[in-house]
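Structure, as structure tokens:
A protein chain is absent from this complex, but the other protein chains hold their places.
Entry: chain A
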Amino acid sequence: MGIVSPGFFGRRRQGDPALPPGQYLTESFPVLSAGPTPRIAPEEWEFTITTETGQVHRWSWDEFLALKQDDVTQDIHCVTSWSKLGTSWRGVSLDTLFESVESDCEFTMAHSYGGYTTNVPLDDLLGGKAWIAHEFDGEALEPAHGGPARLLVPHLYFWKSAKWVRGLELLRQDEPGFWESNGYHMYGDPWREERYW
């Protein structure tokens, strides 16, 4: 299928311990576009966490920015084979957002403006492993890269870091999201090359 070209823009850095198997290093920040880019004004934006009982925890943009902010530097790995090392983000840890949330669920579905979904186990969002990021490299996150805010789960392939995220739904059982329902791996660990079913 020649029209979709994995591994573009890259060069292999052999033996780099920060590079998962099958990945190439890029200095750019490729944009993978699956549809029209949503443009969400801050006054329209909200983020929700919905529990299995239907309880909705809700943050407006201003309430979200008033939460404790983390500055993190992370390597990111796209399933199309590029990796970008040492990327700088600012955002709110999911640990902070889940402080007031009570749930017995082990799984989540991330929902985005524009309709995209992706499934992530709750354990992979907690313990300092995931953020709702709204700045990249010291600047407001551009819409093309998921602004105003995206999920950032850097230890999984980057399709799990849902752009334009608007909420998390807690699930008792794991369910496939947008790409997971059509060929992509349910978990997506780059170090195990969990790209596809």
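Everything that follows uses one rule, which is that a contact is a pair of C-beta atoms (placed from the backbone, for glycine too) under 8 Å apart; a residue touches a chain by one contact, two chains touch by 3 or more; residues count from 1.
Keep in mind that, in the parts below, contacts and distances are computed from a predicted model.
The complex lacks one chain in this depiction; which UniProt name from "Hydrogenase maturation nickel metallochaperone HypA", "TRAP transporter small permease protein", "Ring-1,2-phenylacetyl-CoA epoxidase subunit PaaB" or "ATP synthase subunit b" does that chain carry?
Matching the unshown chain against "Hydrogenase maturation nickel metallochaperone HypA", "TRAP transporter small permease protein", "Ring-1,2-phenylacetyl-CoA epoxidase subunit PaaB" or "ATP synthase subunit b" yields "Hydrogenase maturation nickel metallochaperone HypA".
Pick from A:19, A:49, A:79 or A:97: which residue touches the chain that isn't shown?
A:79
Among A:18, A:31, A:65 or A:140, which one is in touch with the chain left out?
A:31
On chain A, what residues meet the omitted chain?
Output for chain A: 1-4, 30-37, 79-80, 159, 179, 181-184, 195-197.
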